[in-house]
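Structure record follows, encoded as structure tokens.
Note that this complex is displayed minus one protein chain, with the remaining chains in position.
Right, chain A next:
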């Protein structure tokens, strides 16, 4: 999109415009297509002729597009007569329209990849091409995924909220996975979570937003200029985004004060303790272990227990960390990497090097594989001298 159009404003209006069309009686799938057309039109027209009322402009154009499409579809001729009349206002919404769209796009009947794609398009206002590039699939494939998703939720009534946890899982996935085309998915996830937090008062929504902000604050320091991973302990903390950290911590504290703990708040609390440490050595590992205990209680996830073992290793020494690992299945992702690290800390470089090589063999992505191979190489080089 051109720089002359405020893309963030435009896209922030997407769910509201879409909801208005649906309230006027348009079916969700056709309304969604019409809103996309209106967004494209806005990008073309606004630079030369900016509207005074951006939302009103989008509603008018999208509604016209919807009617044109309905008219072109002869099978809908009977309905068209009805729609062409001045639209009757729908029932007054008891719940914010934007919120209902989040629930629809994260509906439990959708697969995670479909829910992600539909959320980015219908709530985020991204184009199919942008979403396809972000997930490295052909545009036609992404278009199919989105239209199938729309068919899946076609019968869902847009009238009452669902389980907010399903929406949070989708937003977490947007933040955590995907590549970068011309869209920054992490920033988009933050925008969507912020927008959600504005329409629903829920401590876990705040928890997820805080978690995202606290991790996003470290982003610039997580990779070296050559693309290699930089572990948390070696990151240049002076380059962490303090504004983002301050906001994340404030949001988290307000959420925790409500005493309805959930897994995102607990994860954010751990991220906040890392953000709070001026140096890696000053990290409050004892408190971090306590938060992992809370997390394990909330989720009973083996991945959490694995991360807890790392924290125990830092708080009580590598032997204690290895003891905490002993109870865990060694086929867990990153089990070998964690064990290697704890053996290195305990001074057993031969075992550590062997396990780093094994961990590299099992690494789920190239950056991690290269990082783990470097760790093995570093220890093997040191042992030769």
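Please note the rule applied: contacts are C-beta pairs under 8 Å (C-beta built on N, C-alpha and C of every residue); 3 or more make two chains touch, one makes a residue touch a chain; residues count from 1.
Just so it is clear, contacts and distances are computed from a predicted model.
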Chain excluded from display, named as in UniProt, from "YCII-related domain-containing protein", "Bifunctional protein PyrR", "Pyruvate ferredoxin oxidoreductase, alpha subunit" or "ABC-type quaternary amine transporter": "YCII-related domain-containing protein"
For chain A, the residues touching the chain missing from this view: 226-228, 353, 356-357, 360-364, 366, 369-370, 373-374, 376-378, 380-381
